[in-house]
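For reference, the structure discussed in these notes is given below.
Just one protein chain is left out here, and the rest sit where they should.
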Amino acid sequence: MTDSQHTTSVEVRDVVKSFGGVLALEHVNLEFRVGEVHALLGENGAGKTTLSNILAGIYREESGHIFIGGVERSFHNPAQAIEAGVGMVHQHFRLVNSMSVAENLHLGSPDTPKIVSQRLLIDRARAMMADIGLTVDPEAKIWQLSVGEQQRVEILRVLARGARVLILDEPTAVLTAKEARELFVVMRRLAEGGRTVVFISHKLNEVLEVSDRITVLRGGRHVITREGAGVTARELARLMTGDEAGIEVAHREVRGDDVLVLDGVSARNSRGVEALHGVSFSVRSGEILGIAGVSGNGQTELAEVVTGLRRSDSGRVSIDGAAVTNTSSRRITDLGVGHIPEDRIGVGMVASAPLKDNAVLRHYRDPELSTRRLLKRDRVVEFARSLVEVGRVQTRSVHMPAGQLSGGNQQRLVARRESLLASRLLVAAHPTRGLDVLASKQVQEAIIERRDAGCAVMMISDDLDEILAVSDRILVMYEGRVMGVFNRADYDRERIGLMMGGRTEATS
Amino acid sequence: MILGYRLQRRLDADARRSAIYRISGAVAGLLVSGLFLLVTGRNPVTILADSFEAVFGSKRGIEGVAVQSIPILMCAIGVSLSLRMKVWNIGSDGQFLAGAFVACGIGINVDLPAGVLLPLMMLGSLIGGAIWILVPAAARAHWGVNEIITSLLLNFVAVQLVVWASLGFWRDTTSMVTQSTRSVPFTLPRIPGFDSVSIAFFVPLILALALWVVFRSTKVGYEIDIIGGNPRAASFAGINVPRRVIIVMLTSGAIAGLGGVLQLTGAPGAQALNGGGFSRAYGLSGFIVAALAGASFLGVLVAGLFLSSMFYAGIALQTKGLSVYIIFAIYGMVLIGVAIGETASRYRLYRSVAEMSGPVDLETVTSGAAS
Partner (left out) sequence: MMFAIIENAFLSILGSAVPASTVIVLAATGVLLNERVGVLNLGQEGFIAIGAVFTVISVQEWGVENSWLALLAGVLGAAVIGAFFALGVVVMRVSQVLVGLAVALGGVGLANQLGTNRNGSPVPTEIQFSDLDPFGVFADNEFFEAFLLHDPVTYLAYLVIPAALWFLLFRTRHGMVVRAVGENPGAVDAVGASVTGLRFFYTVVGSAITGAAGAYMVLTITPTWSPDIARGRGWVALAVVIFAAWRPGRVVLGALLFGTMISFESTAKARSWNLPFLAAVDMGFLLSMLPYIVTLIVILVPAGAAHMGRRIRATDAPAALATPYLREER
């Protein structure tokens, strides 16, 4: 692949896209070339998925121009994008589980003959696969396949419709290491065959291994595009995370006892795939341990294991010396553990219930709020009012349904509620996700207040700025493993960024 | 997606708004029924007037409504209890019949004084109704099996059982009625001053009131509402969700079963099971009442009395040429109205992406493709 002879397959010029007033893409300019594997690198929210969705016809650009094969296009729907030769493979596959691979490949395709038979579909599928150079057993039903094979079917489906530009959205998120390697071989082969492969990722290793060129997006802006050969992981990490100064937070040197201790904990996620591999660390009282890393590297499962919402397969968890491995979440709560859950609406609250019911969700058994059978309704309202006041929740009344509060106010409520519970340990999972600046600040303050009171805090966040500003120590997670732990004095944005992308010092 | 409008699910479900929409829907259903009556050549206004006359115009009318309301309210209360947990118990007809069946069996075959027999029969009916919902309850709580089909299927088994008893093993060979079991040996006393309404009428009233208190002031009521609102949050709150679901569903079935024994011993006419007609769609009517009332127990009383009035009017107006089937057709329209109202309160229409509220990083499209 020489530099001098390249043809542009996709050109993006000055594209802007916003959602409800929030800018997701700001005057982005890039081009993808025929025959290359081009990586789109960036953190959560950098704009890579938005850009790809525009190219694939799912969203429409607000302004700017898009050229496919030299022709200006603007897609109203995915079908048009497919027609233009742009196909996207999403993280959630669009496959019919009960049907065979051959059937899925032909679903809705205008090239399929009107009358079919299983035999015909299978033969055509085999021919297609031979043509493209990828194979999966055409007779197998989708549910019988491994995730890697299912992904291959998705890729085939897109290619079978004539895609010349193939966009893969975080494809290795669901694959094993071996499957990922196989995927890279496929990607290279497709590129060599004259297609353009766009590969969205946050994993530095993979991006460096397989890409011809790498584009870094940050905050909706195009930062840079570099040749894969000529860049180091260190540079990429720096480009991805930027070097903005964070919020000023006062830190103290307090060395308390270990409150939360994990020793060799392994656990699987909801799909049965291993999500935590032998994780060991501890959190001391009076400190905030920030768990840094891009979402999807085991943080969710970590929070669930620590709070008793998920079983671990091996290892030990203890709180204040008491073994709590695989005990009920209620028991763990009773030990003085509060949990600000990642899924606020799905787990932490009942949107249809009044605010006051949500306020006492975790406390209603206290003798202050209820007798053996009855709720002390007046006390409940008082409790709710005081929670609202201290937590600075902006609401007219404690009787309105919690779902009518803004996200920020809901989180203020949850944060205050859980802080009350957290006498020894507070687990905060992505506590400021989706919140406006003021709400974020106030939630962080609630967390810091706990730390100052001697609580141990484990805070998970994919916002590196936040982690750097708020934590006393930082632990970096990648693919379910602890990559490294940093004391405040040794904070190094670049090194942390590297680890978030999967590179430790040694392999830098 | 008609005329460029699209639907988006609301996040801020509001009980009050939902109630308004549901009631409006019911009213709309009635209006449309009126239109249909008009189209088929009948005057809905006179029918309405006649109905009022029949129901409120005489003591007989009020008594008639009260009598009809006992089984309907019992079933409605049972269904409402489950509905608080977002469990859809469509099997209350079956539970009603099962309760009556067990009570009848005890009443016919056990020889004890009425003072002992009645409580025994009532206990039997509670157990019968609970057993009838046991399988759907356990399947739902532990295996996540949808309770709609499972509870529905058992309805028909119950009907066959009752018809069998009426024609077969408990058949009353002395009676001229072809389908009837032997009678249980007593009748519930009437309310003083009334001819046909038994004291059973107070049972649903007291029950509804008691449940209203439970859900207003007790921990248990709070927990059940939380399960209905968001089962995951309920687990988060430390509630044992599967166990609670089963207990509540069993109670729900038991209440419907109790309705069965009240109907058996208290309804005017023979104190016997008369085949499949013993339950005149009380369970389904109860379900409609519960859907209309939105699982509010005081609302159940109001809606239940309302539906019973309609039912009684339908029967009473047969003399004026109206068939009782119209009532069921109207019930159907009311249910559809309630369903539409319920949906309207849960979704909103929007035209463009700008009008959408909430998290917008979803796949909203400015597309012209049909959905």
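Letters A and B mark the chains in the order given here, with residues in each chain numbered from 1 onward.
FYI, a residue touches a chain if its C-beta (ideal position, glycine included) is under 8 Å from a C-beta of that chain, and two chains touch if they have at least 3 such contacts.
A quick note: this is a predicted structure, and the numbers were derived from the prediction, not measured.
Peer 1: The chain left out touches which of the shown chains?
Peer 2: A, B
Peer 1: Looking at the whole complex, which of A:79, A:132, A:224 or A:421 touches the chain that is not displayed?
Peer 2: Checking each option in A:79, A:132, A:224 or A:421, the one touching the absent chain turns out to be A:79.
Peer 1: Kindly state which of the options B:236, B:312 or B:331 is in contact with the chain not pictured.
Peer 2: B:331
Peer 1: Which of these touches the unseen chain: A:43, A:103, A:287 or A:357?
Peer 2: From the options A:43, A:103, A:287 or A:357, the contact with the absent chain belongs to A:103.
Peer 1: Using the document's contact rule, name the residues of subunit B that touch the chain not shown here.
Peer 2: The list for subunit B reads 1-2, 6-9, 88, 90, 135, 139, 142-145, 148-150, 152-154, 156-157, 159-161, 163-164, 167-169, 281, 284, 287-288, 291, 323, 325-333, 335-336, 338-340, 342-343, 347, 362-365, 369-371.
Peer 1: Can you name the residues of subunit A that touch the chain not displayed here?
Peer 2: Touching the missing chain: residues 77-79, 82, 92, 94-99, 103-104, 106-109, 112-117, 141, 143.
As a convention for this text, only the chains that are shown with their structure count from here on.
Peer 1: If you average the CA atoms of subunit A and of subunit B, how far apart do the two points sit, in angstrom?
Peer 2: Computed from C-alpha means, the inter-chain centre distance equals 45 Å.
Peer 1: Note which residues of subunit A are touching subunit B in the complex, please.
Peer 2: Listed in rising order, the residues of subunit A that touch subunit B are 19-20, 53, 58-60, 76-77, 79, 309, 329-330, 333, 339, 341, 345-353, 357, 361-362, 364-365, 370, 373-375, 377, 401, 403-404, 434.
Peer 1: Per the contact definition, I'd like the list of subunit B residues that touch subunit A in the complex.
Peer 2: Those in contact with subunit A are residues 11-15, 216-220, 222, 225-226, 229-230, 232-238, 353-354, 356, 359-361, 363, 365-369.
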